[in-house]
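Here's a structure for you.
Only one protein chain is missing; all other protein chains are in place.
Chain nomenclature is as follows: A, B, C, D and E, assigned in order of appearance, with residue numbering initiated at 1 for each chain independently.
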Amino acid sequence: MKQVVTFGEIMMRLAPPLNQRFAQAGSLEITYGGGDANVGASLAGLGVPAAHVTCFPANDLGRAAAAHFRSLGVNLDAAVFSGDRLGLYFLEVGAGMRSSKVVYDRAHSAFAHLDPAAFDWDEILQNAGWLHWTGITPAISAAAAEATRQAIAAARRRGLTVSADVNYRRNLWQYGQTAQAVMTELAAGCDVLVCSEGDADDLFGIRPLPGADSKFVSVAQQVMARFPQVRLVVSTRRKTHSASHNGLKGLCYDGQQLFQTPTYDLNPIVDRIGGGDAFVAGFIYGSLHYESSAQALAFGVAAAALKHTVHGDINRVTAGEVEEIMRGNTSGRLLR
Amino acid sequence: MKQVVTFGEIMMRLAPPLNQRFAQAGSLEITYGGGDANVGASLAGLGVPAAHVTCFPANDLGRAAAAHFRSLGVNLDAAVFSGDRLGLYFLEVGAGMRSSKVVYDRAHSAFAHLDPAAFDWDEILQNAGWLHWTGITPAISAAAAEATRQAIAAARRRGLTVSADVNYRRNLWQYGQTAQAVMTELAAGCDVLVCSEGDADDLFGIRPLPGADSKFVSVAQQVMARFPQVRLVVSTRRKTHSASHNGLKGLCYDGQQLFQTPTYDLNPIVDRIGGGDAFVAGFIYGSLHYESSAQALAFGVAAAALKHTVHGDINRVTAGEVEEIMRGNTSGRLLR
Amino acid sequence: MKQVVTFGEIMMRLAPPLNQRFAQAGSLEITYGGGDANVGASLAGLGVPAAHVTCFPANDLGRAAAAHFRSLGVNLDAAVFSGDRLGLYFLEVGAGMRSSKVVYDRAHSAFAHLDPAAFDWDEILQNAGWLHWTGITPAISAAAAEATRQAIAAARRRGLTVSADVNYRRNLWQYGQTAQAVMTELAAGCDVLVCSEGDADDLFGIRPLPGADSKFVSVAQQVMARFPQVRLVVSTRRKTHSASHNGLKGLCYDGQQLFQTPTYDLNPIVDRIGGGDAFVAGFIYGSLHYESSAQALAFGVAAAALKHTVHGDINRVTAGEVEEIMRGNTSGRLLR
Amino acid sequence: MKQVVTFGEIMMRLAPPLNQRFAQAGSLEITYGGGDANVGASLAGLGVPAAHVTCFPANDLGRAAAAHFRSLGVNLDAAVFSGDRLGLYFLEVGAGMRSSKVVYDRAHSAFAHLDPAAFDWDEILQNAGWLHWTGITPAISAAAAEATRQAIAAARRRGLTVSADVNYRRNLWQYGQTAQAVMTELAAGCDVLVCSEGDADDLFGIRPLPGADSKFVSVAQQVMARFPQVRLVVSTRRKTHSASHNGLKGLCYDGQQLFQTPTYDLNPIVDRIGGGDAFVAGFIYGSLHYESSAQALAFGVAAAALKHTVHGDINRVTAGEVEEIMRGNTSGRLLR
Amino acid sequence: MKQVVTFGEIMMRLAPPLNQRFAQAGSLEITYGGGDANVGASLAGLGVPAAHVTCFPANDLGRAAAAHFRSLGVNLDAAVFSGDRLGLYFLEVGAGMRSSKVVYDRAHSAFAHLDPAAFDWDEILQNAGWLHWTGITPAISAAAAEATRQAIAAARRRGLTVSADVNYRRNLWQYGQTAQAVMTELAAGCDVLVCSEGDADDLFGIRPLPGADSKFVSVAQQVMARFPQVRLVVSTRRKTHSASHNGLKGLCYDGQQLFQTPTYDLNPIVDRIGGGDAFVAGFIYGSLHYESSAQALAFGVAAAALKHTVHGDINRVTAGEVEEIMRGNTSGRLLR
Partner (left out) sequence: MKQVVTFGEIMMRLAPPLNQRFAQAGSLEITYGGGDANVGASLAGLGVPAAHVTCFPANDLGRAAAAHFRSLGVNLDAAVFSGDRLGLYFLEVGAGMRSSKVVYDRAHSAFAHLDPAAFDWDEILQNAGWLHWTGITPAISAAAAEATRQAIAAARRRGLTVSADVNYRRNLWQYGQTAQAVMTELAAGCDVLVCSEGDADDLFGIRPLPGADSKFVSVAQQVMARFPQVRLVVSTRRKTHSASHNGLKGLCYDGQQLFQTPTYDLNPIVDRIGGGDAFVAGFIYGSLHYESSAQALAFGVAAAALKHTVHGDINRVTAGEVEEIMRGNTSGRLLR
């Protein structure tokens, strides 16, 4: 199978144990993640060859982050080590009616200061069949946006499938270009867009037409009209009962049909971070292994549901475990 | 804003981690608390200047307990260090149908042996606007009751608002005076009583009149008739589905009207201890910041609900977080 | 009260903390258990004199396992220390829709290589009133089956009550004799069989007669016809909503009447392992303390329900705590 | 082999992990110990049948303490469960030039309030060959002293060897009788006294005669003159280089000869608490297994030396491990 | 006693437990420190009123850092909360021949971006008798240097004693002004300089005169000639045998006499970070409590020695404990 290549920043995540508030913590648990890298690592766990492209700082923390992704089976041959600061985020895990809370500390990271010329995309993509990126990456710096641009161009040149999770984060995008301008350019190079209705509005000014039967379909049709390369628009919908209990379903429009999954009941939630990335990884896996988009979507949502029972940003599950969920075996029966 | 002053014993709380039973524990997690001090510390977290008056033992454990409350922003300038034993309590945290269990080891503590003359209440209360105490304090020893008596007298002299959580604990009250006699005297000096129907019966022999529309109102009216200084009677009602799942609502009678909140669904419960104290702190905060008792009550119950998601005896939340709950935002949505 | 004697292998259980997956674990929490030994240890906790007979390896791990059961008050005077490997099992604790998972590593253990002649059953059983074993024990090796055979024979000679939890585990039974043959022989010596409908089919080829009012009764009647010594057939039925939420009820047929308990709602589940053994221990306790099988069954299921709130294989609860559950006090109200 | 019986209080020990100071601790590690019980438990580990007599509080903490000693193989059949408070001590572990520090919280314990009539010493001692007690026990309360008196009397009646570690603790002895009076009476019933020169001075007013060749011999001779029953006086001498590095040797006078061991270099010290009790246990073991007092002394000091490498109050080592030290194999070579 | 006021950045320190290397860590232990703040907090622990002036970020991490220093009794009334990033440093603790290693991540912190106008130094210093700062503070940013300048000016105006630990850190000083220029200006306003021979060379180009009897005296004399306000030059000298074993002594020149302490043997070292700050705090304590600089120096070095046995950046010891070391009681004898 050809590689799936992902590109983006990897951060160290630091979280107080056991629902402690930040000021109660005597220690912080370490893991590592990043929207794009989580997709790659989750794919590697599912058995898909995955390579991640990034810039780690050339210090002990950067090397520790790399070791983590290597342990997950992600190929880091194209990762660069330069600069001196690893992006961080601090996570306070909520419960019940108390929200989980993320404090980002990622400004001025090695990745933000990457040199786009450090990546020879034609070389990097030579064994690849799919390129995936998220809207977080071009939001970080002009250099990161430029590298994304070059990656997409090379992927198009080489005939890869390109997907993006457009994922609009208002607090990023500080470097002088607007999300709207940059993302419009980059989205044009994609075959698959993960894009919620809110993102479509924020990034592309696209809203459901009044009176549309399905708001999602209406938005997806306009997105596909705007970006003719796009052939699938997918998204999840989350119902947040509490920090410990959510519902999750998936939607996919292929230009003709709307596919939807049933809603999974996620209770209790072990770790909600990376649920969206697990969905994307699952959808890519499904696209590579199943015939229909409906099945790819079903696999993606089942994978995302299972992610909520796993600690860390990454969906450490096997394809077999996801298939059990797809088949409706959600009872969590003891396996001996 | 004027200080809220609280008075009472601070204990070390020792609890096995993670729902272990006592005999399984290889270590015990430390925190510190006490009914009155929890109110002060929770108020400090909400941004209200709070001072706590107590007697710590003059040893390393007493100093550690003081450091904990200092870290929470509680002013301890009037705390005394004398005697040699810190009160302790051991907490076994239940789950589902297994109850949490407290083993007290607080007899003979430094606080029980305090010298009432060590506290110059006119000095202590000079920047204060509110005095709060609980029924646990006068239950500990004659000396503690005497100090409570003097505190209330000074507060009345200086025109402070005085509140008490009457909180009847049958197992205390070992020093030869009855709860009924002592509490009747002390309650007479209060403006606000936190008093459930059960406490009213146990302490004051007050029961709802037969046929009363609202038992709580009937009790509150009799309490107010008995204690003319009291202008508000407040309480919570807890529905215990399991050790992990409770419901909670609040009630307040102001002599004319009954205010009630909706019932919050608390699930899962991270730590139930100090829920009542969080309510009182929230009610005091609300009384100082809102115009109506209904709003103060709403803030109090929202604060108490949120407390159940926080480890330890103390409600480590901000006023903004409580206001979100008051506004109905109980979905625990991830905050980035 | 006369001793209850149990016989079987004790394993070290190694589990990643806090719902971690195996590959995430930096440490493993140790406890010890085994289907038969769990029954004995749970009985000791309930106040019943209990002795366990087993073969530990003559090394530090064997001694550590023994110390664990000694701490629980189990008499190990008849345990043998020989051989060199302690059976192990690795437990990954699931949550929600992710199953818990057991990886056994018990082959070639000291127990599997035990010498039946090492146990003088007439001596061992001299203060005993009840012998309990499980279908796991004769599944381990021919030697273990032979020792079980001798134990049952001695028990019958001495007039003890003999119970068995037939517990069919397909993956064991590797030593050349069939479960069907061995268990048929051994079950014949029992007074009480814990046997689900599935076990009856797998082991004895017994299925409910078509059109039977109660499948359980139909199976139990055939079991009792096959094994005339058996006077009670009991079982639990578990409804698995998720790894964190189950329902549990109990059934008992005494040749004339079917007794059933209501279904307990187990949510959240702290530790599901040993739930069945807790049921058996509770049923034996109940049989020794109550007059009717209905009450013994009620105690057994209440004990099993409570077990799901306790870490480890063993039900570390008191008889008083179980009786509260039997009386319907499942609200987990805080005990001070 | 006949039982060694010990008598005295068992406390819960609570210590911050890893050299933390008390005010830094977020948790406390639990173990259990007591001067006399440590001797019994260390003997059980060495393979000597040991029974401990004590009064535990009738609560969860008392039961947890009992479970700990049961896990070590100590017979607790004669232990009583009554009263409501387990004695505690808090240990801060020093390092280098910072001392370890003990904060006792043992006043008002269940043991202090024991009923001497609860112990039928003739029954308790029926399988015993040796009774050991420490000077801590009669220091706790008049009741504890009375029980010690009765134990010694019964032991003498039955022809047991009686040993005492006189261990003078100035801070105890609060109940109105002097250490000097009580200990003089009780020491008179002993065969073996563990008594340093300091203790001899403090308790018996015995000091080395001016110009004595050996101060220890001079003291021991006077002790033996005062207490004709005593046939051996033994002691250790500790050289405290730092909290992490000590030297230790042993001395024994049998009325005729002085035996001394070489000095062991203890570096680093894992846990110094219980070193003296390990010496006594080793000396008793040696007295039961070797022909000469010199060998018993050598075993005792080797055991004490090894204890400094073991966490907790109790010397969890085998006789074989001690014998290696006796033989001079102190190199700590890896054992595969 | 008048307050000692310190000024400088507070960082979160994150360290793998137990000598783990960074890439091995699954969690990081949190504490907080900063060269100047450590002096203040250590003084508070010694009983000296201490206030620290700083700029925390206005987020949860800033508040957690503040809570830590409040728990230590440091007055933070003049601390400002603004900006969005808390400086961090990662500490890998070495052992034996493996060095401890610090990875700083403090660039772009809230403190670096402080507004000098936020500090009204005349107000801040009104109860103060001593101002202390370190060479790290003006190295961080022009704004930090300007605030330091203003603090010194106000202190001089008000007649305070001003001390500085000149502490040259080559990797800081990135903002365009040279350490040499800035420090020369700021040192001129000091009464006491903590300045090693290396620092004197790096910052002031001062080297011992050839043939000087004492290099330290030669340097100190030139420093005092250059900065007439300076009346004492002090320093420590560290001999690094290994990461676990150091020697430490102190030197002080008062313009006439050289005072030196003996060398303390530090073995094993629990935590070496903050040793220099503990020295300064001890020297200030000594200056306030003793008559001679020799005694102040002796107290300072004893305090620094003891710091090496305490976890964290701050010297959590009492004055009594330091005095024991000063008196030569370095044996770490157990205190009961």
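Heads up, the rule we're going with is that a residue touches a chain if its C-beta (ideal position, glycine included) is under 8 Å from a C-beta of that chain, and two chains touch if they have at least 3 such contacts.
Quick caveat, the model's predicted, so the values are computed rather than measured.
> Name every shown chain in contact with the chain that has been left out of the document.
A, C, D, E
> Give the residue, chosen from E:A243, E:A304, E:V317 or E:L334, that touches the chain omitted from the document.
E:A243
> Residues of chain C in contact with the chain that isn't shown?
14, 17, 21-23, 25-30, 59-61, 63-64, 67, 85-86, 88, 90, 92, 101, 103, 105, 107-108
> Provide the residue numbers of chain E that touch the chain removed from this figure.
Residue positions of chain E that touch the missing chain: 18-21, 23-24, 94-102, 104, 169, 171, 240-245, 268, 272-273.
> Residues of chain D in contact with the chain that isn't shown?
Interface residues of chain D facing the absent chain: 18, 71, 264, 266-270, 305-306, 308-312, 316-317, 321, 325, 330-336.
In the analysis below, only the chains that are shown with their structure count from here on.
> What chains do chain A and chain B have as common neighbours?
C, E
> If every chain is reduced to the average of its C-alpha atoms, which one ends up farthest from chain E?
Chain C.
> Would you identify the chain whose C-alpha centroid lies closest to the centroid of all protein C-alpha atoms displayed?
Here the chain at the core of the arrangement is B.
> Where centres are the averaged C-alpha coordinates, which chain has the largest centre distance to chain D?
So the farthest one, by centre of C-alpha atoms, is A.
> Answer with same or different: of all residue numbers used at the interface between chain A and chain E, are over half used by both copies?
Here the answer is same, because the shared fraction of interface numbers exceeds one half.
> Rounded to the nearest whole Å, what is the centre-to-centre distance of chain B and chain C, using the mean of the C-alpha atoms as each centre?
Each chain's C-alpha centroid was found; their separation is 46 Å.
> Give the residues of chain A touching no fewer than two other chains, as numbers and ranges.
Expected reply: 18, 21, 23, 26, 101, 268.
> So with touch defined the way it is at the top, what topology do the chains form here? Options are line, ring, star, complete, other.
Per interface graph, the chains form some other shape.
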